[in-house]
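Can you keep this structure in mind? I'll have questions shortly.
Note that this complex is displayed minus one protein chain, with the remaining chains in position.
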Amino acid sequence: MDNLLHSFSLAVRNIKRTPLPYLLTILILSLGLGMFFSNATLYYWLNHDPLPHKSHSLFHPQINAVLQPCDSCTEPTRVLSYQDVKKLSSSGIPSAQAAMFQSAGYARLPGKTDQSPTPVSLRVTQRDFFTLFDVPFLHGQRWADNTARRELILSKASAERFFGRSNVVGETLQLGNELFTISGVLQNWDMLPRLYDVANGLSSAQSADIYLPWETAYDLGIKSNTTTMSRDSRDYSDNFAVNGREGDFYQAQFWVQLDSPKQVAAYQQFMQQLVQSEKEAGRHPRPEANRLTNILDITEHFNARNRQLDAFALVSLLFLLVCLFNASHLSLNRYLASQYEFGLRRALGCSRGQLQQLILADVAVSACLALALSLAVAAAAMTLIASLLPATRNLTSWNPVMVVTMAGTALVACYLVTLYPALRASFGGLNRQLK
Amino acid sequence: MSITLLLKSLLQRKVITALLLVQLTLTLALLSNSVLLSTQAYQLSNQPTGLQLDTTLAIELKPTDENLIVHPALGELIQRQLAALKQIAGVRYAAFSNQTPLIFGGMNGNVYIEGKEDTTNIDMVPYNFAEAELFDTLQMTLLHGRWLSAEDKNTDNVVITDKLAKQLFSDSHLALGQQTNGGTIVGVVADMMYQRFATDQYYGLFFNRDLNRADYGYRLLLQVEPQAVDAVRQQINSSLRQVEPEIDIQQVVSLRQLHRDYFEQERGLAILLSVLSGLMLVVAMISAYSHALFHGVQQQNEIGVKRALGASKQRILLEVFSESWLTTAIGAVLGLLASYLLQQQLATVISLPALPLWLPLSGALTLLLCVTIATWYPAAIATRVSPATATKAL
Partner (left out) sequence: MITLTNLSKIFRTELIETHALRDINLQVNEGEFAALTGPSGSGKSTLLNILGTLENFDSGDYQLDGKSVKGLSDAAVSRLRNEKIGFIFQSFNLIKDFSIYDNIELPLRYRGLKASARKQRIEQALELVGLHARRDYLPGQLSGGQQQRVAIARAIAGEPRILLADEPTGNLDSLMARQVMELLEQINQRGCTILMVTHDPEQARRAGRHIQIIDGQLHDSTLYQPLATQIVRPQAVAQGA
C-alpha cells in the first residue's frame, strides 16, 4: 500500500515536472480515442444485435412472385404484396409470424373536432409482431387474432400525450375519421437498430406511436408511407379494400420466427413447394429466387448499410492509429529524458519489477486523464456527427458496459503507448547512463 | 548537413524515426483522401440544377380530414389554396404537384417507347402531376413542342425532360409525338434535378391529371420575387389555414434547403473528414514540435560541440529543419503510396473518384509547411545553446 502510494505520488510528480509534454501526449491520445469512441458508439448501435437471445430464429422470407415475366430478374422485390404475405403465412411452420409496414395518420380524442389533430406514426401489423420482437406490454394485451378489428395499441408516450396517463385500455381514440378502442399500451420500447424495417432505410428511426391491425388498414385504405410499388393498372386510390388485397400492390415486410434448424429447413421446403405450385398455376413467371434472410444479415441483404459511417469508421480507426503512434513517440521522448533517473534508481537497488510498478502507476494516472478527456472529445464529435448526418441522431447514447469498455480501451491504449518507452528506459544499460 | 549523415542519424534512432514515419504516412493518406471526398461533395453540390433554388418555395401538406383527401373535394381545395397563395404580395406563380424536385424518393414509374419495352425500358422516372402554371413556377425552359395546358387535363399527353428524351430517342426533338407507356410526348423541357432515387437525377415526366387521393399529401410550389421570400414564407401558414384549417402543413422550404438536404450525406462526410484532417495536422504539428523540442534538449551538448567546432546559428537552425524536412519527405513518399491504398479501400465502401497526383503532392507540401511552423520555436531554442555547453561535463 505504502509502495503503491509512493508510485502514484511519483507518477504525479513526474507529470508536474514536465507538464507540457505530458499534456500534449494525453491530448493526442484523447483526440484519437475520442474520435474512435464516437464512431464506435454509432457503429455499435448500428450493428449490435438487439435481440441476442432470439435473433438466430428470426427470418425474412421473400419470393420472386412478380406477375410480369422477366428472365433476368433474379432478385425478389424488397416489399411484399398482400397476396405474397397471405401465401407465405399459410405454412403453419413458424412459431410466430407477422406482416407489417409503416404509415402515418392524424389522431385526436373523439368529440374534440375543434382542435387540430396530432400527426402520429403508425405501424400496421399483425398480433405476432409483439411476440417476434419481444415488445413488452404495460397495460392490456395484443390483439386476439389477425382479423380486422377497430383496436389500437399505443406506445406509452402516445397514451400519455393523448390522455395524460398510461392506463388507457378501453378508451376510444379517433384516427383519421374512424373511432378505435385502445386494447393495449406498450412499455417504453425502442429496438435499435430497427432491423424489422431496414428495407426502407429506417434502421435508426424511432418506434411507432400507434399500432394498427393489418386487415383493418386494408379495409380503411391506409397504405405504407415508405416504399410502395404497384405493377398493374388498378386504381389504388379507389376501393383499396379490394384492390389492395387482390392487386399487385407491394408494401409489406414479413417476418417469421423459426426456432430450430429443422423448422428453417421445413420453411425453406415450404417456400419451394409454394413456388412450384404457383409456377404450375402460371402465377410465378419469373425465375425462382426464394430468400430466407436471418435478421442479422438483413442490413447487408437490403444493401442498407450506412456507407458514409463505414468510411468514417475506417478513417477514424486510422486516426486512432496515428494518435497512438504519436503519443507513443512523445512518451518515448519523455521516458528517454528521464532515462538518467531510471538508471539512478536501478543503481540504488530498485528492481525491474519495482520499476514496472512505477510505470504502471504512470499508466493508470494517464488512462484516467485520457478517458475523461476522450469522453469529452467523443461527446463533442457525436454532436457534430449527429448534426451533419441526422440519420445517426438516435445512436449516440452510452450504456454502462460501453463506458467500461471505453475505460478498458483507454487503459490498454495508455499501456501500449507507454510500454515500449518504459522498457527502453528501464532496461537500458546502466553504465551508459551513469558515468 | 548532408543527407547521408542525416539518414545515418535517423537510422540510429530506428524506433523514433519509424513512429514518426508511420504517423506522417497515415496523416498524408487521410489528408489527401479527405480533400478528395470534399472536392467530390463540392462538385456534386455544384452540379447544375436547372432550378431557381432561392426563389422557389415548396409547401408540403396533407388534409387531416379524410373527406378532403379524395377527388373532387381535394382538387377544389387545392385550387382555393393556390388562389389564396397568389394573393400574397411577392408571389409570382403558384402551382400544385405531387412532389417537388430535389428529393430522395417519390412517385416513380418505368418509361419505355410503346412496343419497344425490351430495349428502351427505364426503371425509375419521376412521374409528376403538372398543370399549366407549374412551367412558370419552376421557371422551366421549353426546348421542343409545347408545355401542358388546361386542355391536356386528364388526357395522356406528357412532357419529358431533355435527358430522358435523349435517352429514349437519342435526339430530343425526335421525341415529339412519340408514344410511351406514360403517354404521348407533346414537349421537351430543359433538365431539372429531380430525384436521386431515380435512374438518373435529371429524368422527369410531367402529365396533367386530377389527383384522386392524397394519401402521401401533396406539394404547393411558389415562385417568389427575390426580395419577398422571407415575407411570403411568414404568411403562408395563416393564408392556408384561412382557406381550410383541417390541414397539416408538414414543412415550408426553399429549394435551396432541399438541395442542401439532397447532398446531406456527402456534405456531412466531407465536413467530418475535413475536421479529422485538421485534427491530424494539429497532431502532426504537436508531434513535430515536441520531437524537435525534446530532441533539442537531449542534444544540447551535441549542439554545443557543433557550435564549438564552428557551426553558426543559421547552420544549427538548418540542421534542425533539415531533419524535420527529411523525415517529412520520406513520410510524404510513403504517404503518397498510402494515399492510393486508402483510396482503394474507401472506394470499396463509398463511391469515390480516382486520386489525382496533385492532391497528395499538395497535401505533402501542406504537411511540410505545418511541420516547419511547428519546428520553428524548438529550432530557435536549439540555436540559443551556448557553445560553452560543450566544455561542461555531461
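Letters A and B name the chains as they come in the text, with residue numbers starting at 1 for each one.
Here is the rule we go by: a contact is a pair of C-beta atoms (placed from the backbone, for glycine too) under 8 Å apart; a residue touches a chain by one contact, two chains touch by 3 or more.
Computed from a prediction, not measured in an experiment: that's the story for all the values here.
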**Request:** Quick one: jot down which shown chains the absent chain touches.
**Result:** B
**Asked** If the hidden chain were put back, which of B:75, B:90 or B:387 would touch it?
**Response** B:387
**Message:** Touching the hidden chain in the complete assembly: which of B:62, B:144, B:259 or B:307 does that?
**Reply:** B:307
**Request:** Determine and list the chain B residues touching the chain excluded from the picture.
**Result:** 1-2, 5, 8-9, 12-13, 301-302, 304-315, 386-388, 390-391, 393-394
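Throughout what follows, only the chains that are shown with their structure count from here on.
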**Request:** Please compute the C-alpha centroid of chain A, do the same for chain B, then give the distance between them in whole Å.
**Result:** 26
**Item:** Interface residues, chain A side, partner chain B - complex
**Value:** 21, 24, 27-28, 31-32, 35, 106, 116-117, 119, 176-177, 221, 223, 225, 227, 235, 237-238, 307-308, 310-312, 314-316, 318-319, 321-323, 325-326, 328-330, 332-334, 336-337, 384-385, 388-390, 420, 424, 435
**Asked** Residues of chain B touching chain A in their complex?
**Response** 15-16, 19-20, 22-23, 26-27, 29-30, 33-34, 37, 64-67, 70-71, 105, 212-213, 215-216, 245-246, 248, 250, 264-269, 271-273, 275-276, 279-280, 282-284, 286-287, 289-291, 293-295, 297-298, 342, 345-346, 349-350, 394
